[in-house]
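Missing here: one protein chain of the complex. Every other protein chain is in place.
And then chain A:
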Amino acid sequence: MNAQEILHNVKLSGTTQGSLVTVERVSQDAFTLLCNRLSLEFKLPLSLLYATDNRKKGKGFGVHVLFSLDASHEWLLVETSLPEANPTYESLTKTIMEAHWYERYAMDMFGIKAEGHPDPRRLVHHENVPKNTHPLRKDFAWNTKMEHANEPYPMHHIEGEGIFEIPVGPIHAGIIEPGHFRFNVAGERIITLEGKLFFTHKGVEKLMEGKTVEEALPYIERISGDMSASFSLAYALALENLSHTNVPECAQQLRVLVTELERITMHTHDIANMAGMGTGFTVMAAHGFRVKEKMMRLSERVFGNRFWRGYIAPGGVSKSLSVEELRDIQKTTKEVVDEMQDLFELGRHSDGLRERLETTGVLAKDVAVAFGALGLSARGSGVDRDVRRDHPYAAYGEMKPEVLTFEKGDVYARWKLRALEMIESMKLVEAVCSSNNEGATHVEVQAKDGMGIGAVEAWRGETLVAVYVENGRITRCVPRDPSFCNWALFGAIGPGNIIPDFPLCNKSLDLSYSGTDL
């Protein structure tokens, strides 16, 4: 069923802009009912929920929910306006669990209350943020100095004989970002587990407001260093969608190339990190990280930086690649993928390693669906979703990458999936490198007013950027890293496992702190 048919069914109409169908101005009361119906009756996955501050235009606050129609390659955006005096609506989370963090985020950042949210605690704001601080409201200056408050920030905890609470972090022993984890354990067995993130809020969303579309690009590229290419592509797609720009074929191909190279780089890292650092099978880590370095140096040779950064831009890509560069890319990547396959085989045949990975951190399919899990974590549990196929962008429409899924949902499934996805990525890289890459690589993007949505299947999962432009300047930009949806998963896969296996479970999800903490 496509978007128009669904809307016909619920007796509504929407405006169409490319593959995006928008239902504007749903009334405050009908909004939740409509969303619930779309989710329950039509089984549409909720992809994004965000708020906007439209008070200057006298429209109060906006709440926007984006549903994905995978089969008909469409997006359905449902919008409502809430009055400034009473920005409340009935919580979606009561019915659609995927909305849980988004609504808490909007409560902190905009002061928009989701009535009846089952878990209305603070999310972004820690104890030190005073009450009624809503940084994403337009009347909040980015450089406001806040008082040091001491608001309650309770975390789940249970009591009973032999139950211990283990606080871990926010400072960790490895070189990772800050995050606090609270375990409640009986012996070694985890009973509950919760995270407290958002220690290093950068204010990216706020800082991008008022920037021109070119000025904002570096901000989006630096949200998460391991997803530079994917984020810049999602942003570029959003702007092109907004301004109806058609990007030349050659640039489309090169965009596929860079994002697949990013995927190979990070899958290499994860295969090594999970099997090597997570279980102490150090030979995997030592070799995997060495191999990953080859990819990073390749990026440096071709693009002048180690993170596949600065290449994708709105309107295309920044330069065409010479035959030598393409040959270098193909050769190096082939080497990397082959070496990783050897390492993967080595690991696959190690009984000790298999024993650690199998049956550890099982994510059941219904849990993955309920939490709105994305990317590898979802596909490892049998959720067959991939933006490259479901909402084709760049040259993926013609290339038709194969989407792999596993049913078991354990760490081993997620590990294996990475190794097999690399082979698929290699096929795409070879296809681009051997095709004719001549022609224009860039067209001018005429930034029109309006809103656009860009979706990319980054190596980590579905990455979304929604952008609002007015008079050539950004009024609101919502980058959504897949980790934002996947962070809550570790609370679901941790319990039942033993404490020493938790780092392994966590590594298998490879969640981004920076991408979540905008």
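Basically, a contact is a pair of C-beta atoms (placed from the backbone, for glycine too) under 8 Å apart; a residue touches a chain by one contact, two chains touch by 3 or more; residues count from 1.
By our rule, contacts and distances are computed from a predicted model.
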{"item": "UniProt protein name of the chain not shown, from \"Cbb3-type cytochrome oxidase assembly protein CcoS\", \"Putative ABC transport system permease protein\", \"ABC transporter ATP-binding protein\" or \"Formate hydrogenlyase\"", "value": "\"Formate hydrogenlyase\""}
{"item": "Touch criterion as defined above, residue of A:Pro218, A:Gly352 or A:Gly496 at the omitted chain", "value": "A:Gly352"}
{"item": "Residue touching the undisplayed chain, where the options are A:Gly58, A:Pro152 or A:Gly174", "value": "A:Gly174"}
{"item": "Selected from A:Gly18, A:Pro83, A:Gly280 or A:Gly439 as touching the chain missing from the view", "value": "A:Gly280"}
{"item": "On chain A, residues whose C-beta touches the chain left out of the figure", "value": "164-168, 173-174, 187-188, 275, 277, 279-283, 286-287, 290, 350, 352-353, 355-356, 498-503"}
